[in-house]
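After this line comes chain A, so read on.
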Amino acid sequence: MYLRGDFENDHSAAHALRQLRAVGFTPADIDVFSDEPIEFPKGVLPRPSRMSLTVVTGAVSFMLLAVGFVYYTQHNYPLVTGGMPLFSFWATGVIFYELTMLGAILTTLVCFLWESGLLRRSRRPVPIIEPGIICIRIGCLPDQADEARRALERAGARNIARMEVAE
Partner candidate 1 sequence: MAAVPEVIPYPEVRRDLWRPLERTGRSYSIWVIILLAIALWGLSCWGYQLYRGIGVAGIRRPVFWGFYLVDFVFWIGISHAGTLISAILRLTDANWRKPVTRAAEAITVFALMIGGLFPIIHLGRAWVFYWLIPYPNSRLLWPNFRSPLLWDLTAITTYLTGSTIYLFLPLIPDVAQLAEHASGWRRALYRKLSLGWTGSDREWHALERAMKLMAAIILAVAISVHTVVAWDFSMAIAPMWHSTIFGPYFVVGAIFSGIAALLLVMSIIRKTLHFERYLTPHHFNNLAKLLLLMSLLWLYFTVAENLTVWYGNEPKEMAVFGDRIRGHFAPYFWIMVVCNFVVPFVLLGIRRLRNIRTATIASITVLVGMWLERYIIIVPTLSMPRLAAAWGSYSPSWVEISITGATFAVMALLYLLFSKLFPLVSVWEFEPHPAEQD
Partner candidate 2 sequence: MERRSFFKILSSVSAGVAASSCSNKTDTLIPLLVSNTEIVPGEEQWHPSVCSECSAGCGVIVRVMEGERTVERQGHKFRERIAAIKKIEGNPLDPVSGGRLCARGQSAVQSLYHPDRVTAPMRRKGTRGTAEFVPVSWDEAIDAVSRSLNIQQSADPGKILFLTRPESGSRSATIQNFLSALNAPPPLTCSLASFAVERKASEVVFGWRGVPVYNLARARYVLGVGADFLGGWVSPVYYARQFGEFRRGRPGVRGRFIQAESRMSLTAASADEWLPLLPGSEPEFLTAVTRLLLDARLARDPEQLPPAVLNSIKSADVASLARICGLNVNRLERITRDLGESDAPLVISGASSPNTNSLHAVAAAHYLNALLGNIGRPGGILAPNQDLSPLPLVGSVSEKLKASNFLLLDYQNPVYSLPAAAGARETLSQLEMIVSFSPFIDDSSAYADWILPDHHALETAQAVVPAVAPGSAITVGLPFIRPLYDTRALDQTLVAIAHKMGKSLEPVTPERYVKSLLPPDQTWDQVACRGGLWQEAPKPVGNEVPRVAEAQAAHSEIAVSPDLARFPFYFQPYLSLQFHDGSGANLPWMQELPDPVSSAMWNIPVEIDPQSAARLDIRTGDWVRVQSPYSSFEAPAYVYPAAIPGVVSMAIGDGHQHYGRYASGRGANPIEILAPVLEPSTGTLALGGTRVQIARLDRAPAGFVQFSPRDREQGPWGYR
């Protein structure tokens, strides 16, 4: 089951998050909805990300692919042009660079889609929020619900409600 609580500013929302963490909810149970990005103080709602590392990996693997591809194609039908070696980093360095960057771009896109959870079908209920309102959604077991509700109330939430899982 899911609970939601609305807040008017990020201070009270942060307060609520701290309360929730204190009573044992993990960041994985909590989602915050808003129509603007909200910055919480450090540690309030940590969302660890491997995006940078993945992007670097993606870039490097694209580079290796590019080197291999260029090496293969240039030797597949070897033609001498202008006395240049068939394969040289000078002549094709730009290609490697660009494909590395293409790798980084594409990995970023994939990472974004993965980490944001977009495109992944989710059955969690999505709260409808008014402009400027910050909504905290907590996924909890029925026996934790009271505790969560109390924590939200303590932080000054309005409109605390139970949400049903969408079909």
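Candidates were picked such that all candidates are chains of the complex that A comes from, given by their letters.
Methods note: contacts are C-beta pairs under 8 Å (C-beta built on N, C-alpha and C of every residue); 3 or more make two chains touch, one makes a residue touch a chain; residues count from 1.
Note that the coordinates shown come from a computational prediction; the quantities given were computed from them, not determined experimentally.
Touch between chain A and the candidates 1 or 2 in this complex is found for 1 only.
Interface residues of chain A, counted against candidate 1 in their complex, comprise 31-38, 45, 47, 49, 51-52, 55, 69-70, 73-74, 76-77, 79, 81-82, 84, 88, 91-92, 94-95, 97-99, 101-102, 104-106, 108-109, 111-113, 115-119, 126, 129, 131-132, 137.
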